[in-house]
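A selection of the complex's chains, in situ.
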Amino acid sequence: MDLLTVIGIILAFVAIIGGNALEGGHIDSLLQLTAFMIVIGGTIGAIMIQVPMATFMRSLKMLMWVFLPPKLALNETIEKIIEWSNVARKEGLLGLEQVVETEPDEFARKGLQLLVDGSEPETIRNILEVELATKEERDGAASKVFEGMGGYAPTIGIIGAVMGLIHVMNNLADPSKLGSGIAVAFVATIYGVGSANLLFLPMASKLKSHVQRSAKYREMVIDGIISIAEGENPRNIESKLQGYL
Amino acid sequence: MDLLTVIGIILAFVAIIGGNALEGGHIDSLLQLTAFMIVIGGTIGAIMIQVPMATFMRSLKMLMWVFLPPKLALNETIEKIIEWSNVARKEGLLGLEQVVETEPDEFARKGLQLLVDGSEPETIRNILEVELATKEERDGAASKVFEGMGGYAPTIGIIGAVMGLIHVMNNLADPSKLGSGIAVAFVATIYGVGSANLLFLPMASKLKSHVQRSAKYREMVIDGIISIAEGENPRNIESKLQGYL
């Protein structure tokens, strides 16, 4: 559970809603269904036009990473790789055959299989790097979905506000409603700027961090697998992989 | 058919026009021919000054990709490449001669022809990479046409709005028309910001995704063709190309 995300969301909303209440603003004046519909509907519509289906679906799946980050136990993985290198030293690369079946991480399993197949180190690196790049691009594109929404929301908020102001301007005859009309129009701005800066943009950045951490983790796995293929001694492998921590 | 694009456009327009209607705004007050003429005419004019003819024409052709994305059957292509590598193993590279004639994808056909001609792997890579880069640059530039329009539209909307405000300011003597005058001026802003954020920018991004997918597809084809030229075994080729999925 990503505590920081939870605390951050609570803190931001308490600060802003609470601050508004202390200033004497009523929460009612900030709740407006049409503004919500314009900003959220417009933003989701824009992002659907923007991305291919696969990226859109992937971004929905990745959304939970904001609260439940993917587990990447770098320390344990280093220990596992050292163990594999010991197995390979004692029993030869074929000794890793049993390990392949029990390894839960799909990426490491592919690397181990290539080791067992006796592929050249250079070949293993090529194959694994293509896979790393593909996964990183796919997840990077998905994390940009929220960045895109963070870009559209404020401008669509402005569209909502300007439409509201047009409505007000067309009814200037009744000045008593001028103030509340403008107030209603401004709510769309708050929804746009607020959703972008308190949800979409920070979430996109957190997802991007996880994508980079995963890529780093996979780079470490590649480095370890290649070192085993090249028959480096376990102590050197440990020394190198420690650098990733 | 790219359903996401269609749903996105409908969702965005329903949300914004519907939201406006619910707030009590009349659709009439958002329909204005002169504002449309200023924003769209100015934006198209600006982009024509911006890009060379070839890029402009290419962007018009690529526009349909927003609704009908180019088909890139990666899975089937991997199967085809494995088949080619089996043919090459059994009959030699010359055995691919018949395949060349029936291969529908122009890029893969060029690669196959180079294989049949017996070119060196390094030569094949060079030739195909030049072609990949040229195509990627051309289509990338064309997808930036819509990005450029998304940049110009809001600023030209502002020009339209300011011209409208100047007109209003010069006729302050009749305050009864003040409100509706300002309302009219604001419509240009909505056209500019709206067309940019609900059409031009998301479309440019979708096209860019397709350009990147095509480049990725061609990289995979190059990788496969080179592997055949180097006589790698089909199982390794499959393992490597799977990484592109």
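For reference, chains read A and B in written order, and residue numbers begin at 1 within each chain.
The criterion applied here is as follows: contacts are C-beta pairs under 8 Å (C-beta built on N, C-alpha and C of every residue); 3 or more make two chains touch, one makes a residue touch a chain.
What you are looking at is a predicted structure, and each value in this text was computed from that prediction instead of being measured.
This structure file shows 2 copies of a single chain, while the whole complex it describes contains 5 copies.
In the analysis below, only the chains that are shown with their structure count from here on.
Between chain A and chain B, the superposing rotation on Cα atoms measures out at 70°, rounded to the nearest 5. With centres defined as mean CA coordinates, chain B is found 24 Å away from chain A.
Chain A meets chain B in the complex at residues 33-35, 37-38, 40-42, 44-53, 55-56, 110, 114, 119, 123, 126-128, 130-131, 134, 137, 141, 148, 152, 155-156, 158-160, 162-173, 184. Those residues of chain B that touch chain A in the complex are listed here as 2-5, 7-16, 18-20, 22-26, 29-30, 66, 69, 154, 178-180, 182-183, 186-187, 189-190, 193-194, 196-199, 201-203, 205-206, 209-210, 212-213, 216, 223, 236, 239-240, 242-245.
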